[in-house]
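Heads up, one of the protein chains got dropped from this complex, but the rest are sitting where they should.
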Amino acid sequence: MEQITELSYALDTFYFLVCGALVMWMAAGFAMLEAGLVRSKNTAEILTKNIALFAIACIMYMLVGYNLMYPADTITPFIPGISLLLGAEHDVAAMTGDDAPYYSARSDFFFQVVFVATAMSIVSGAVAERMKLWSFLAFALVFTAFIYPIQGYWKWGGGFLDAAGFQDFAGSGVVHLCGAVAAFTGVLLLGARKGKYGANGSINPLPGANMPLAAIGTFILWLGWFGFNGGSQLVVSNFTDANAVAAIFVNTNMAAAGGVIAALLTVRQIWGKADLTMALNGALAGLVTITAEPLAPTPALATLFGAAGGVLVVASIITLDRLKVDDPVGAISVHGVVGMLGLMLVPLTNSDANFGTQAMGIAAIVGWTFVTSLILWGLIKAIFGLRVGEQEEYEGVDISECGIEAYPEFRSGS
Amino acid sequence: MEQITELSYALDTFYFLVCGALVMWMAAGFAMLEAGLVRSKNTAEILTKNIALFAIACIMYMLVGYNLMYPADTITPFIPGISLLLGAEHDVAAMTGDDAPYYSARSDFFFQVVFVATAMSIVSGAVAERMKLWSFLAFALVFTAFIYPIQGYWKWGGGFLDAAGFQDFAGSGVVHLCGAVAAFTGVLLLGARKGKYGANGSINPLPGANMPLAAIGTFILWLGWFGFNGGSQLVVSNFTDANAVAAIFVNTNMAAAGGVIAALLTVRQIWGKADLTMALNGALAGLVTITAEPLAPTPALATLFGAAGGVLVVASIITLDRLKVDDPVGAISVHGVVGMLGLMLVPLTNSDANFGTQAMGIAAIVGWTFVTSLILWGLIKAIFGLRVGEQEEYEGVDISECGIEAYPEFRSGS
Amino acid sequence: MEQITELSYALDTFYFLVCGALVMWMAAGFAMLEAGLVRSKNTAEILTKNIALFAIACIMYMLVGYNLMYPADTITPFIPGISLLLGAEHDVAAMTGDDAPYYSARSDFFFQVVFVATAMSIVSGAVAERMKLWSFLAFALVFTAFIYPIQGYWKWGGGFLDAAGFQDFAGSGVVHLCGAVAAFTGVLLLGARKGKYGANGSINPLPGANMPLAAIGTFILWLGWFGFNGGSQLVVSNFTDANAVAAIFVNTNMAAAGGVIAALLTVRQIWGKADLTMALNGALAGLVTITAEPLAPTPALATLFGAAGGVLVVASIITLDRLKVDDPVGAISVHGVVGMLGLMLVPLTNSDANFGTQAMGIAAIVGWTFVTSLILWGLIKAIFGLRVGEQEEYEGVDISECGIEAYPEFRSGS
Amino acid sequence: MKLVTAVIKPFKLDAVREALAQHGVNGMTVTEVKGFGRQKGHTELYRGAEYVVDFIPKVRIDIGIEDDVLDAVIESITTSAGTGKIGDGKIFVSELIQAVRIRTGEDGPVAL
Amino acid sequence: MKLVTAVIKPFKLDAVREALAQHGVNGMTVTEVKGFGRQKGHTELYRGAEYVVDFIPKVRIDIGIEDDVLDAVIESITTSAGTGKIGDGKIFVSELIQAVRIRTGEDGPVAL
Partner (left out) sequence: MKLVTAVIKPFKLDAVREALAQHGVNGMTVTEVKGFGRQKGHTELYRGAEYVVDFIPKVRIDIGIEDDVLDAVIESITTSAGTGKIGDGKIFVSELIQAVRIRTGEDGPVAL
């Protein structure tokens, strides 16, 4: 093998690993964001959920999910073949010819596995403060092994959505929308937190306990997103791809910035104040918006797309709250509603995309995830129950599920 | 284009993006440091300022600042030409000849934009706990669009300071000193926090609410600084530059270490205790000191330079406090006073520098930033007011500006 | 020098620096983990210890430790030669021939120095909440200058353990076990925290004050570990090494995942609850386990190895607690007991290793570190004392050692 | 005047406040406390050691009232704070010999 | 002996402590509380929902004193804690039938 080919292979592999590590770091971001936005009595449990779901996602995706999403054999464009465990690393013999792999197979797995963990992290926040820990982890098991990989196969594994021309660069649909729909179905079956909606129809805010945690969580996600979108170019080792990766970094950053400002101004317009949690959600909304197509827009356009996401997320959070869909961290709005926006914006800058196919892709992802998740949550509800007891909810799930308090010295009332 | 040239271009672009991402991460560091060093009643607001200023910096620098700092046309060595938005990425046709670009134009923007955000982050800490949120953001708008880029042009954009031989490798002056002077003028017009200085001339500490946040903020900044200084070499793809980048990483780290130890020992000498916040400021002071010239010193010398910064920062914080310049986080000392030290140390190891030119550079940066910032703060004060009302300050700006408490469950008194 | 060689050199240097920066980030992880697991009255002090030990480690290792560990001359395979400060960077003249260096000397120092800091960070947690700050730092001085480097020389510097065929890829022994033994001897001479063990033999939990900090600390360590293990391959710039680094990333991640799940299930089996701190220790245990050999196992095996670590760490923490070895953060179990497990698992997948030599390596590291640390702690005890006064311990070492409270507004009782 | 001190379950605070408002009680001072009583604490688990947390979060309300509303106030708290489950809390009453409004210096019932 | 309980604005604590020192009161116990009264709470905003926070941070001071300084103490608190604005707080006085210093077992006024 030529030294230059090796070097190029090495650079792409290293780039992939660095990007993957950044995406892994997003797990910490979700954990902190959620820990900041729940009440202190539910904090240890949400942390436990976050680290456990990450571990489960890694194991299940290694066992079966990865092969399902990128199958060696496919049964139909809808149904991938199934096989267990990871295959071997590329052999040096394979390193010839035009379609020789240009990065390590293990680095590809690494990059992919942190994506499924991201999708699953979206779910934990929406069902926080009331769902049983072990029921949640049971869902995570099946979601990361089957539900996510199968729809992932449709697009990124070369299934029917890919064939149809559906465009989703880094996963506004495959990752974010899919996670959000799973979260939404969970919330539907679970109901709102006690005290969230008054008998008289009033909406009672249940403020999160720790804003600095929510803020650092958001900054972590923002940083990690460079890996998420930047790595999705898959190659960096030549002139064109290097430029593409750089453009993606810039656009990702600009969209987040646009989201922050738009969300802040929207809130200011309505209430005259600067709601920090909306600014944070605005950043994330900007990021989700651009994820569907972070390469084609100019930086100025990326800022505007992000801003659109920032406005939409505020509207969506308020609307869902009015509809009594109780999502303590806004995950359904940020990743679901805004994820759809991102997908529908693609045709504006990417001529390979069209609105019909984008809508079809959304329908497919939503349909599949909604139905399978609903069945799965339903089964878990029937067998183990989804929700902790009323008394446990009042006292906080930290004590009943984890037997530990997140801030044992500080809390006295609440 | 030759494959090796492409690969080299790709490596440099990737290196630039990784370094830029590390610098972006410094935004989280400033946010946490400041959130830890203010009182809890002002925490949500300082977080809002930090994320919003980052977003504003990105947008304004894209709109106008970047072109101002690195202008296509210059009017004089003092006045850059002006143009809007980002130019196109390098064309493949440009990739020939000796002065062919060796990394992506977008990656350059990305690396530069996080620097302006850093400069702006310096300001927020010094004016914390009493400045109006929207007035601050108005300042950020103009500072990141004009004030910072124009003096940046003087040095890094090839203006008169560069021509004069002023040396500032990674921005002790252009970034840190500039930010600190903007902060200083803000504090001058704003005055001290209520209760900070007693009627009888006493100095009352107003301890920050959360030391772990301050500590993680400092660790984040330390990490991010590898990108800040390491990326400022601009190239890594050959033997000499790779060695240079490695030397910069080592020196950056050693200077921070020297700063910590020197600050701790200084405090111990005076009070017999180990003031954590001074240790943290010592680390940052070490980093600021070495930023003006992180390449030339030996690691041992870098440690000593950092230590000098660590001693100076303690002296400066105490002195400014006595002078009733109320800077809750020590930003003026860390970035301003120590930034000047760093610049004046350059001639000791870099033979291209001399004390006179360094002093001239300092004078130019301080003069420009002082005057423009003073005018700008003054205008904002006249139009919107700079300071929240007395009652709002007592209750905390979280409630009046953000309508949210950072730790709604914990606080009862204070 | 050929351009391709330069590029390869640059890529390896950059990879080394990125990995080193990730390991540096582990310092923040230890600081947060420990700050979360101590009581709030001891939080500022543990943060001070963590940042100061990192600084001391950097300085002492630069002054003498690095040359001791990787000596130019060796006296015997047991005793390295001694010399001060860092040598020069590679000269371009040295860049020829088969054993030409393939990355920058400074990048090597950077990668190594963050390892000694990691070893030292292990100590601070175990002796937390009762050891005098300055006595601890005195230990750090000697440990990072001599104790760690000399045993490091035995393996990684080409000393007798290396010659004997002892296998320790990234330092389950050299780094983690060594740090844990130093911690263990400290705890032996220090005794348990007041109130930890009742007169009647009861074990009283002294819950850590801040679970989100412990969680983010763990996530930081998890992320940093990609650098720790991934960088230990030392090269990435060719097909084989790139694949190796990717495999290491995957295995490192899988082992952590296995550790989380195994620890959670073990705890659940015994108490029916999900002890968050055990899940966090499980992740770290998985990471320590795989560190001795992160390359050879398949991902599935890595998961199982991690799981073994996760079970062992729970058993070890409980056992040490019963033996009245009071380790507030579980450092001795995570890094010491599990470190030994990792070393003994190596022969299962690496045919170059055998159980006898692995056991000998463990004996050498434990013996050396135990004896030298015991003498050192003993000396410090005799001269300065190791433990704060009873009154100071009750009030918390934050006030007596640092004169500052970590959460000055929140604490009223405890 | 009487000082009524009620120790109640935290989530009942709003209900009590609203119930009292109907008796013209529009001032009160609330403290976060921990209670120990018949209601058993819960078991927590920390790093493999189980232990009982005896002290349960409660809220203490202090209310200065005029003598003639005492019975109504007690009745009202009992009703609004009660769940019928153990741990609902206690009401203690003591004599107030003086009450002063700081702002105006007024004293006696008018200060309440 | 009397037990004086004053609920004041938090930032007035030091002023009150200093004022009391002039009457020989050198001991007190302070509690962070929340008060509900005429002073209106503020509106907060959380994720698009506005709500009123009725309970305002206050500080409660408990002071055991000898009978003869009661008036001076009340006067002193009223003056030092007053801002003239709504929400300055209240002083409640009740009878103390016993006071004991734990360290020595002394009781009566000498224990204060």
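Letters A, B, C, D and E mark the chains in the order given here, with residues in each chain numbered from 1 onward.
Quick note on the criterion: a residue touches a chain if its C-beta (ideal position, glycine included) is under 8 Å from a C-beta of that chain, and two chains touch if they have at least 3 such contacts.
Quantities reported herein were computed from a predicted structural model and do not represent experimental measurements.
Q: List the shown chains that the missing chain touches in the full complex.
A: Hidden chain contacts in the full assembly come out as B, C, D, E.
Q: Would you mind spotting which of E:K40, E:K85 or E:R101 touches the chain that isn't drawn?
A: E:R101
Q: Contact with the hidden chain only, please: which chain E residues?
A: 3, 17, 26-31, 62, 64, 94-103, 105, 111-112
Q: Please give every residue of chain D in contact with the chain that is not shown.
A: Against the left-out chain, chain D lists 2, 5-8, 31-38, 54-55, 58, 60, 70, 74, 77-78, 81-95.
Q: Mind pulling the chain B residues that touch the left-out chain?
A: So the residues of chain B touching the unseen chain are 203-205, 207, 267, 270-271, 273, 275, 277-278, 314, 317-318, 321, 330.
Keep in mind that, in the parts below, only the chains that are shown with their structure count from here on.
Q: When the centre of a chain is set as the mean of its C-alpha atoms, what distance in Å lies between chain A and chain E?
A: Roughly 51 Å separates the two chain centres.
Q: Using mean C-alpha positions as chain centres, tell me how far chain A is from chain C in Å, no decimals.
A: The separation of the two C-alpha centroids amounts to 32 Å.
Q: At least two other chains touched by the same residue of chain C: list those residues.
A: Residue numbers touching two or more other chains: 4, 7, 11, 18, 207, 210, 216, 271, 273, 275, 277, 407, 410.
Q: Quick one: which residues in chain D touch 2 or more of the other chains?
A: 32, 44-46, 50 - these are the residues of chain D that touch more than one other chain.
Q: Which chain pairs here would you call touching?
A: Touching chain pairs, listed by label, come out as A-B, A-C, A-D, A-E, B-C, B-E, C-D, D-E.
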